[in-house]
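Here is the structure we will look at.
One chain of protein is taken out of this complex; the other chains stay put.
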Amino acid sequence: MGLKNFTSVLQNPTFLRALRNSFVFTVASQILVLVGANLLALVLKNAFPGRRFARFLILLPWVAPVSIGSIGWKWILDSLYSVINWVLVRLHLVKEFSAPMWLGEPKLAMMSVILVHTWHMLPFATVIILAGWTAIPKDIPEAAAVDGAGFFRRMFQIELPMMLPIINVAVLFGVIFTFTDMTVIYILTRGGPYDTTQVLPSLAFFTGILGSDLAEGAAISIFLVPLLVAVAWLMLRSAHRAEVV
Amino acid sequence: MAGVRARQLAFRTFHWTVLAVFSVLLAFPFYWMLITSFKRTGDLYDLRNNPFVFNQKPTLEHLRLLVNETLFLRWLGNTAFAGLVVVAITLLLAVPAAYALARLTGRWGGRIGIAIFLTYLVPPTLLFIPLSRIVAWLNLQDTLWAVIVVYPSFTIPFSTWLLMGFFKSIPPELEDAAMVDGLTRFQAFLKLVIPISLSGILTVVIFTFTLVTQGFVYALTFISSASHQTVGVGVPIYLVRGDVYYWGSLMAACLIASLPIAVLYNLFLDRFIAGFTVGSVK
Partner (left out) sequence: MAVVQTRGLTKLFAKGQVGAVVDVDLESREGEFLVLLGPSGSGKTTLLRMIAGLEEPTSGEIWIGGVLVNDLTPRQRRIAMVFQSYALYPHLTVLGNIEFPLKARRMPKEERRRKAQWAADLLGIGRLLGRKPRELSGGERQRVALARAIVREPSLFLLDEPLSNLDAKLRASAREELEQFQKKIGTTTIYVTHDQVEAMAMGDRVVVMNQGAVRQIGTPADVYDEPQDTFVAAFLGSPPMNLLEAAGVIVGFRPEHFHPSAALPADEPVLKLAFRAKHEEYLGAERILYGVLEGGPFDGEKAVARMSSTLAARFAPDVVHDFAVAKKDLKFFDREKETRTEPRALA
């Protein structure tokens, strides 16, 4: 019985689509998170008036339960009452009756779930990278400045490489979490429209739990394992380099 | 001379632009929750109105509906309860485990630590199917205890790994000194190691509690009746009747569920960061 589940899964176009979506969803959101978190950490590491408050605002998406933050976005991206569309219409960028359906058109829906997931993951990555930055002894960037390195050389040749192990940890955590989570997608689109935003975890859930086909659900989620093993291996290597273990 | 000034100006512009853009992007949904919660329904659904301000007088109607006619308060209570129990279980098991592993000499301590950490990487989606069998076998379907039993299986490995880093950073001489001074090893552990590792333990508490409040898939899978639900699932699932979204009440619920944790977090953030750095950099 075992193999039959796998072959039936592999021939299922929805599954293949979900597999591809999983990669798109993970890679795109992690790239956005990484760039955003580095920018934010760069800004937040300096003392400035109002820093505590800024930090509070920036952390909100992480501490609020994901499902609840996603509901907030569902309202912001509503098909009729979207505030984004209201602004776009007022700016004459779109026409009132052909405003984008953020969660109703396949490409836009995928973009929306990626952005909302990025929104949720960004603060945590920022906190980790910020911690990495504070862990660099002050002497080292100073030495680089005296050695004649400008702002960008200091950042790209000294600080970021020194933080690489901890950035790796942040990325790998993010990859694992993103690859195996379905909350944002479940709330915003339920995998729709027409399964175009379905990812492996959500497909496993819909098939295994809601569709009551436990065996096929399990078969779908098994496909997550090879990737997770690879990620775990990478993670341990970089953790070892960061002298975590 | 001009070069330095110009550079400073450029940096300042960059600084405040990044800060402004990200603050708005990240915090906007919460502002939106706030304003939606107190808007009259007529105001909400009138496209001619400017949605950023109150066009009619604010109302408490959505809040009243949420408190009186839904199980929202019950869900909040359930979540807090589950969170506290899971935190207690996690600390009870992870603290001694991490200490034992940190002080286990030779390579085995490290290896077992890695093995424990690896189990954290096993994704929930792989587990909810086998776990649903276990929950059924324990006769816990459709109770809050279903999630309370399941969550420690993720929080304990991670917490053990994090605390190991902490305990390793404490020099063993400290306990030796305490034992020479007449304490038993257990007393030294209680009176020295635990207080020194307080920020690590606090990190574990915050991490665990968030994981429970964030948890979605398990509560959705194992709990079916509304009255046993946690807030993370209750709000998005039970406040939507068919295709009708009670946006005002929904947003009020979101805001109330998010803000207390956010404030708590901000109070402990510095310790939390310290906890993470000690555990992961050295």
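Letters A and B mark the chains as written, and numbering starts fresh at 1 in each.
Following the convention adopted for this analysis, a residue touches a chain if its C-beta (ideal position, glycine included) is under 8 Å from a C-beta of that chain, and two chains touch if they have at least 3 such contacts.
Since the model is a prediction, treat every value here as computed from it, not as a measurement.
Visitor: Which candidate, A:V94, A:M111 or A:M162, sits in contact with the chain we can't see?
Guide: For the chain that is not drawn, the touching residue is A:M162.
Visitor: What residue numbers in subunit A mark contact with the hidden partner chain?
Guide: 137, 139-140, 142-150, 153, 157-158, 161-162, 164
In the analysis below, only the chains that are shown with their structure count from here on.
Visitor: Within the complex, which stretch of subunit A touches subunit B?
Guide: Contact set of subunit A toward subunit B: 36, 39-40, 42-43, 46, 48, 52, 54-61, 63-76, 78, 80-81, 83, 86, 96, 119, 122-123, 127-128, 130-132, 134-135, 165-166, 169, 176, 179-183, 186-187, 200-201, 204-205, 208-209, 214, 217-218, 221-222, 224-225, 228, 231-232, 235-236, 239, 242-245.
Visitor: Can you name the residues of subunit B that touch subunit A in the complex?
Guide: For subunit B paired with subunit A, touching residues are 14-15, 18-19, 22-23, 25-30, 32-33, 36, 44-45, 47, 51-52, 110, 113-114, 117-118, 121-126, 128-129, 132, 165, 210, 213-214, 216-217, 220-221, 231-233, 235-236, 245, 247, 250-251, 253-254, 257-258, 261-262, 265-266, 269, 272-273, 276-277, 279-282.
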